[in-house]
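Taking it in order: structure first as structure tokens, then the write-up.
What follows is chain A.
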Amino acid sequence: MPLLSILIFGPLLVAAILAFIPRHDVGLQKAVALGGAVALFLISLLLFTGYSGAGYLFTENHAWISTSVFTSRYKVGVDGISLFLVILTTLLTPISLMASWSSIKTRVREYLIFMLVLETGVIGVFAARDMFLFYAFWEFQLIPMYFLIGIWGGANRIYATLKFFLYTLVGSLLMLVAILWLWNTAGRTFDIDTLIKNAGTPIQVQTWLFLAFALAFAIKVPLFPLHTWLPDAHTEAPTAGSVMLAGVLLKMGTYGFLRFCFPLFPEASRAFAPLFMTLAVIGIIYGAIVAAVQPDMKKLVAYSSVSHLGFVMLGLFAFNAQAWQGAVMQMVNHGISTGALFLLVGVLYDQRHTRLIREYGGVASITPLFNVVFLTAVLSSAGLPALNGFVGEFNILLGAFQASPGLTIAATTGVILAAVYLLWMFQRVMHGNVTHEENRKLKDLTHWQMAYLAPLLFLMVWLGVHPNTILSRTQGAVMATLESSRVPGSTGSQPALQPQAVSFEGGPAR
Partner candidate 1 sequence: MSNPVVSGWTPANIDVNWLLATPITILVLAGLVAMMVDAFSKKKAYVAGVALAGIAASMFACFRLWDTPAALAMSFGLKGDAATSQLTADNYALLLSLIILAAGALTVIMSLDYLKGQRLMRGEYFILLLFAMSAMILMVQATELITIFLALEAFSVSLYVLSAFARKRKRSAEAGLKYLLLGAFSSAFLLYGIALIYGTLGTTNLLEINRALASASTVGGDLSRYLLPAGIGMLLVGLGFKVAAVPFHLWTPDVYEGAPTPITAFMSVATKAAAFGVMGRVLLFAFPSARPEWEPIVVAMAIATMVVGNVVAITQNNVKRLLAYSSIAHAGYLLIAIVANDSVSLLYYLMGYAVMNIGAFAVVAHLAHDGREFSDISDFRGLAHRNPLVAVAMTIFMFSLAGIPFSIGFNAKFVLFLNAVGREYTGLVILAVLASAVSAFYYLRVVVAMWMREHDGQTAQAPARMAPGIGAVVTLCAILALLGGVVMNPLVGLASHANPSQAPGVAELPGSVARR
Partner candidate 2 sequence: MSAQAVLFTIFAALAVVSGVLVIRLPNPIHSALALIGNLVSIAVLYYTLNAPFLMAVQLIVYAGAIVVLFLFVVMLLSSRGEVHARKHLMWLAPAAWIGALLTFLGAFAMIAMDGGRVARPSDAVVVGDPASIGVLLFGKYLLPFEATSILLLAALVGAMYLGRRGESGEVEDYGGAEEANDG
Partner candidate 3 sequence: MGDMVVPLSRCLLVSALLFSIGVVGVITRRNTLVIYMSVELMLNAVNLSLVAFSRHLHQLDGQVMALFVMTVAAAEVSVGLGLIVAIFRNREHTVDVDSMNVMKW
């Protein structure tokens, strides 16, 4: 069964069905969209259960564009790394739809369509195995997000959405030139595997190509100092938009580094590693400090993303299995935790129509369940051990320390700062006396809200105590990527991967 094609085109199909449902029948539209999204999520679980070993699975390879100018094939597949990003996308889409069930009141049908189209675009990015296909999806997913922010966003939405779109586009277009150059020099093909095999470009050229790719990805991540679009976009986006933006769209950047920059330009990647690690660490600390003083909860979470993604970048440029495993893990974790945080802020916003921290206070005494869920999400985001956030950060730090102890120690202070800004926010929002009478009318989480928060909560705990659910499946892909990103001629000091030596059943007692 062409699972990936179903996942890529399924949302489009659902969107097409939506287009034919009468405009006034909002309930049916929502039901169809959610039903479709849930079904797609369940289908994506088949990827999870069916995945084993390393390498690309569920590969589909069909002729697509075959012209005298160039050839591009519809080639998709997932390895351990993209597998979880795809599943994260299919998971967050229905959750986002549920979260915006009642908060989106205008142009519901268009909204649902754009959400589904976004899902298509993002899954396409993660599944593409052909450079042309990848790039097409990469830019294409800007469109639905652009509308989601621009139509259903806050007061300053148009500035934010244009900034988001143009900022990302500028970076992408330079990557486009690099892709074209690569095509020209590496065998006139867009097949990614072949490109990686052929990409023996001299280091001077590699540097430029790497920078072009890296710019696109770094903007998407976003890496300091290319981050300023993110707070604006998040602040203005509707809740579901923020969830998708933080949950999966940012991962496209880090995924790009891992999937393209490193294997294609191993020397240049390594040559720039100190720079990128430094920027990542600056981002970690800078994002955290700036987050601490935000008066707006969403902006705070947005800046926290800068900080968290800084960890991922730090791990990626450490070039070892430990850090990469952590980085992949952290990508998923950030989607879960930050997604949950945005959802929870959305719960408050839907009732009070403000996200300013000072408008709240003492909420915990009114909404005990919300309190628990919010605290869990905050702690997950702050990297509390036994929750998911820790595993990623810990692995990243373990790996990064081997590459650069000093920077890693500096990055570790981000752990302190995360507690500072998150708990301080939590304290001001949830604790104390109720200072605004309006807040007394706040409702606790409904069953509906719990229904979409529960999976995230479960994952926070489950991935915290049993991260091997992910790590054992990403290991093969990480090792393979590491192998293909190896600088030829250098003997890597990587652990020798002996498949039979790895036991995920738990080692024996000593």
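Assume a residue touches a chain if its C-beta (ideal position, glycine included) is under 8 Å from a C-beta of that chain, and two chains touch if they have at least 3 such contacts; residues count from 1.
Keep in mind how these were chosen: all candidates are chains of the complex that A comes from, given by their letters.
Note that the structure is predicted; figures quoted are calculated from it, not measured.
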Single touching candidate for chain A, where 1, 2 or 3 all sit in one complex: 1
Complex contact set, residues of chain A against candidate 1: 65-70, 107, 110, 132, 135-140, 142-143, 146-147, 150-151, 157-158, 161-162, 165-166, 169-170, 173-174, 176-177, 180-181, 183-184, 188
